[in-house]
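Notes follow once the structure below has been shown.
Note that one protein chain is taken out, while the other chains of the complex remain in position.
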Amino acid sequence: MSDTAAAVTVRPRKPRPQIRSYVLVIALAAFTLFAARQIGFRWGSFIDMWTNPLWDRFWPVPWDWVFNRHNVFDPLIETFQIAIISTVIGCSLALPIGFAMSKLTTPSTPVFWVSRFVMNIVRAIPDLLWGKLLVTAIGIGAFAGSWALTIFSLAVMVKLFSETVDAADPLPLEAARAAGGRHTPAVRTAVLPDVFPAYVAYALYVFELNIRASLVLGLVGAGGIGRVVETQRSTFNFDRLLGILIIMFAIVIIIEQISVAIRKRLV
Amino acid sequence: MIVFDDVSVTYRGGVQALKNVSLTIDDGEFVVVVGLSGAGKSTLLRALNGLVVATSGSITVDGTEVVGASTKTMREVRSHVGMIFQTFNLVNRTTVMNNVLMGRLAKVPAWRSTLGVWTAEDREHAFQAMERVGIVDKAYVRASNLSGGQQQRVGIARALAQEPRIMLADEPVAALDPVTTHQVMGDLQRINRELGITTLINLHFLDLARHYGRRLIGLRGGELVFDGDISEVDDDTFREIYGRAITPDDLLPESADA
Partner (left out) sequence: MTAADVIVPEQSDPPTGRPERPMAARNWRIGITAAIIIAAMWSWTGLDASFQDVLDAPGKGWNIVKQMWPPDFKTVVDRGAVGKIFESLYVAWIGTMIGAIISFPLSFFGASNVAPAALRVPIRLLFNAIRAVPELIVAMLLLTVTGLGPWAGALAIGLHSVGTLGKLSTEVIETSDEGPLEAISAAGGTFIEKMRWGMVPQVLPTVIGYWLFRFEINVRASAVLGLIGAGGIGGELVSQLNFRNFPQVGAVLLMVIAMVLIIDTISGFARRRIIAGSGRKIDDDDHNASTEALAGLLLGDSIMRPNKPND
């Protein structure tokens, strides 16, 4: 029996890579070179951008100014407020809309397609563009920023959440329906417990995203610490800028650590 | 020739996997190592090619001392020692050919192996190794698309591509069904006979050992408790190695034909 195994002696030919793959590789390389030229790529800039004398003006950080409550602390609070309220509202709305966007739990096919279509469009516009648009529509300030982040986090959240619902176990829902449950209570009792931990994990994620976004929203006039960054930049107070950056850096790291710790406990 | 002289292996954490093992294996022998899991079978094989470092004692492979050898010497020794694994240890995402060519790594200059520019000779060795285990028709198939038995043959071909003088097989059939088990064991036996490669195989099932082995080494708790011809093995030997009487669980489930 074992000897029959050795009987196969026909050596297969090495399959040639398809011409398509060569074309693809060459095309991508050419595109890369072309793109680099178009945007002004220069090897030298890797070096001479660091030798720019302006970098010296980032130091020393005027900590007195940075720790003055009015300069940094208050705008930071505003940043947090934007992030919190957008996360809370965005994620709350995402729960029903997310269910509507999953094949498993959608109340009707038109709702499914319309919500998907709208949310895909919303998500295609980056968060800061939303900020700029809403500042134009409803005025400069944190209120516009909150709207922007609410809309964007809703769109991200429903995408994540609805795909989790898609992957949920359909059998309990079938059982709940078989027991004569109406649509909403059936989803509430049969699907929600299954997907809720994922929902919470994603919500924490969206919160992190919103914190990061709200730090820079002010660059387009939508409130928060970014407003201070923009003012200090336009007046070339680079030393103050570095101070703000260090604080932002610390905040992002701390929030991430907290979020990771909570998510670990969820799993 | 392989000589273990008073070899002990203690893992970090204090577990003593081998205790003062001494044995000599001549060229061309077909040796089966049996014992419970944790008896030190795997450690014995891995100490030989330096994947596990012996704590004390001396291991020589064809006269080269392995214990405390330099990285360079160790690679030189390993290039002559093929190894087959329980879990096959193939790169599933690449072709059978690429997997088998890994057996040639120690024989080619670094730039060739890094760039993947193999010589015709390397490919010839790979093809011959695949032909010997009957998987040459799968040469350009992705390893993940093969069955378990076929994957283990790729593992054997990879070891053969090294042109080894010694072949180590660490529970090569533990992940296979009875029929493929006999095919793979048959392959190993045939390779030992035809090429005269010294072969050491770890096995869990005693009846497989009896069926294929010529010399049997029994380990228990890291100590050598039996070393002799397979014909000397009886139920007492079994009790000595396994610490209890033989049960049906220790035998390979009945297969169609061996």
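In order of appearance the chains are A and B, and numbering begins at 1 in each one.
The rule is simple: contacts are C-beta pairs under 8 Å (C-beta built on N, C-alpha and C of every residue); 3 or more make two chains touch, one makes a residue touch a chain.
Please read these numbers as outputs of a predicted model, since none were measured by experiment.
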Residue of A:A27, A:V114, A:A137 or A:A175 touching the missing chain in the full complex: A:A137
Touch criterion as defined above, residue of A:I85, A:M119, A:L173 or A:V228 at the omitted chain: A:I85
Listed residues B:V9, B:V32, B:A47 or B:L90, member touching the removed chain: B:L90
Residue ranges of subunit A at the interface with the undisplayed chain: 31-32, 34-36, 38-42, 45, 49, 52, 54-55, 77-78, 80-82, 84-85, 88-89, 120-121, 124-129, 132-134, 136-138, 141-143, 146-147, 156, 159-160, 163-164, 166-167, 201-202, 205, 208-209, 212, 215-216, 219-220, 229, 233, 236, 241, 245, 248-249, 252-253, 256, 260, 263
Sites on subunit B contacted by the missing partner chain, in the whole complex: 49, 51, 74-79, 81-83, 85, 87-94, 98, 102-103, 105-106, 110, 113-114, 116, 142, 144-145, 155, 158-159, 162, 168
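Criterion: only the chains that are shown with their structure count from here on.
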Chain centre separation (subunit A, subunit B; CA means) in Å: 50
Footprint of subunit A on subunit B - complex, ascending: 97, 127, 131-140, 153, 182-183, 185-187, 189-190, 257
Interface residues, subunit A side, partner subunit B - complex: 1-12, 14-15
